[in-house]
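Other chains dropped; remaining ones untouched in position.
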Amino acid sequence: MSKPAGFSQRCLHYAFDYQTPKTLVIPDIGVGCVFRFGQLLVLLYVVGYVCVVRKAYQETDSVISSVTTKVKGFAFTNTTDMDPRFWDVADYVIPSQGDNSFFVITNMVVTPNQTQSRCPEVPNPSTTCMDDCDCIEGHSDPRGNGIQTGLCENYSTTAKTCEVLSWCPLEIDTKLPEHALLASAENFTVLIKNSITYPKFNVHRRNILPHINSSYLKRCEFNRATDPDCPIFRLKNIVSEAGEDFKTCWIMDDLYCMFLKGGVLGIIIDWSCDLDWWAGKCYPKYSFRRLDSKHPVNNVAPGYNFRFAKYYKTQDGEETRTLIKAYGIRFDVIVFGTLNVVLFIPVVTDWFMLTCMRKRDRYRKQKVTNLNEDAETESVSAGTSYGTH
Amino acid sequence: MSKPAGFSQRCLHYAFDYQTPKTLVIPDIGVGCVFRFGQLLVLLYVVGYVCVVRKAYQETDSVISSVTTKVKGFAFTNTTDMDPRFWDVADYVIPSQGDNSFFVITNMVVTPNQTQSRCPEVPNPSTTCMDDCDCIEGHSDPRGNGIQTGLCENYSTTAKTCEVLSWCPLEIDTKLPEHALLASAENFTVLIKNSITYPKFNVHRRNILPHINSSYLKRCEFNRATDPDCPIFRLKNIVSEAGEDFKTCWIMDDLYCMFLKGGVLGIIIDWSCDLDWWAGKCYPKYSFRRLDSKHPVNNVAPGYNFRFAKYYKTQDGEETRTLIKAYGIRFDVIVFGTLNVVLFIPVVTDWFMLTCMRKRDRYRKQKVTNLNEDAETESVSAGTSYGTH
């Protein structure tokens, strides 16, 4: 039927043939009406609400979120290292402003009355010395605590170490309290207020749902079974929902215990929802997850801690500070969500056409080309039969 | 034409038939050239710039943003509760480092000279007592302010309350100043510097547009009508653009007044833009929105506040603090945007093929199968006519 083409001609065809999808047009007034009526509904919605009001044509939208948090509770500590002390929110929450990330101190190493002065280093293989020759003036060991003065001094009756210029006395952070100082932090509560917006579709929601009133909010506490909508969370419950075990934490010397060694906990609020024709059921779904690693392998410096200082001035104007190495739990409130607007018109029209119409068999035959095993033979015989007419 | 198949055979067909989209190949050199030339242009762009330089093949890209903010202005307060006081940025902006979220104090309850000591509770139904029997030593009421010592003391000449161990004197936060202390905060200005990057396409933009010079920046102020490109915003204007009304705020005892009770305001910078062949017109669009709720229903603890403390040491080494319950406006700078790269080659080729080509009718006939009402009859008669030849 076609004469043999040269190789170059075939290549030309290969290079310059244009492929395009095929379309089937069905001129039935019934199918068409269903299709156009559906399109009309979408059009009214899209033009009247989405386009004019919100200038949005897209089908998905990402969330804009605002979070404020407020921790409540207080603690009392009475250890041999420190004076008896009462702790309230201003003392143990950092930063104070109640952002979407807040830190609650649960354990600490306090080094009070540090001043800019000279003192012997904390003993370790690189700081111990026999005499001044072992210490280099001006040398600063990255793993040390200050700049060496070149002198070798008595750290204790048994150890001599190089003297350093630093904030003295030096912190001894190996003496971390075995029982978390602010263990009562587990009973603190946090109120999370979260307002979200899907900007393109102008959908606003709050995690304080419409049916919640003030008196309920004053006494409620989140519980997945009984109070799933209450935005007040007890820290203990967050930690245990995230899969951390308290029992082992208190009994054993657990390296990964959050209250002793610190950690990062995610409070995840999922606002994903579909916006249908009729209404948008968008409710927050809370989940909790430990975000830092607790794997017992490859774990350098497990937990979470940082150092901060409070600065004072003495009568004679000298600056002193209290250095605090704070261990505790950082709570990151993570809000995510996607709004999907369901536009399902084509699906409905196809379904109507292929099931309800009188001529559904003809439409299906054209829409779906069925390459039968015997198709070639049949079409030939069909052609023949045409001829015999 | 086909013999009746058994049910099982039909099921087999249903289960193992494979559906695949059909393609139409048009071997016309004209259409092909347009198609290939368009592809060549895309290819040059994609290979030369996108792939080689940026290793990006995707059509959309999300924004990476960096924000710095700097508030300017000062205030002076002179109330009966406090000494006359001058306030500058270091006093009223928290946190100080000018991040994408900053808080400006507008009102406050200050409790100076608190020390770790004992004092009678603030009177309320759960703290008032007749004698020591009503107070339980060691008990800590979550709604109270400290740990009960077991004594019942005179709070005033008329009220007796349980004594607590706490930071004393206790804060009395019901006495919030009726007129915002730092009302002049409305005249503070904030300079927002925002640099964005669409990493895949290596597009960089700043909100300080190229045509803005230093002298303009020193005196300009954002105004949607006259200065829409100036990145310096007066807090008053932000608040009123977000739909808050000042008048009612000052006159009435408005529970939702931002300057009295605090709130969260979003400064939203939208960098969404299309990157066309020729150039990318990406300009920031500013909008302002109140992010916390101001609905008068279901509103527990309206507004936004938090407590922080400044710590001091007295001559004899005792720690004292000034507790500040700060009300104010938290400004969240929210940057979002999507970069769309318009690749419109197939559309152009189709349009060319179906409108400009000499054989456009034949192409359209094949591209679009028109299932005419009389189609079946026609094809039969066509077959017949072939036979009579």
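A and B are the chain letters, set down in written order, and residue numbers restart from 1 in every chain.
Note that contacts are C-beta pairs under 8 Å (C-beta built on N, C-alpha and C of every residue); 3 or more make two chains touch, one makes a residue touch a chain.
Just so it is clear, the model here is predicted, and its values are computed rather than measured.
Taken as a whole, the complex in this structure file is built from 3 copies of one protein sequence, with 2 shown in place.
Everything that follows uses one rule, which is that only the chains that are shown with their structure count from here on.
Separating the CA-averaged centres of chain A and chain B is a span of 16 Å. Residue ranges on chain B touching chain A, taken from their complex, read 1-2, 17, 19, 21-29, 31-33, 35-36, 94-95, 101, 103, 116, 140, 142, 145-147, 165-167, 264, 266, 268, 289, 291-293, 297-301, 304, 306-309, 311-313, 315, 321, 323, 330, 332, 334, 336, 346, 349-350, 353, 366-373, 376, 380, 383-384, 386-387. The touching residues of chain A, when paired with chain B in their complex, are 13, 15-27, 62, 64, 66, 68, 70, 72-74, 76, 83-86, 88-91, 95-99, 189, 191, 193, 195, 197, 199, 206, 208, 210, 212-214, 217-218, 310, 312, 314-315, 320, 362-363, 366, 368-370, 372, 374, 378, 382-383, 386-389.
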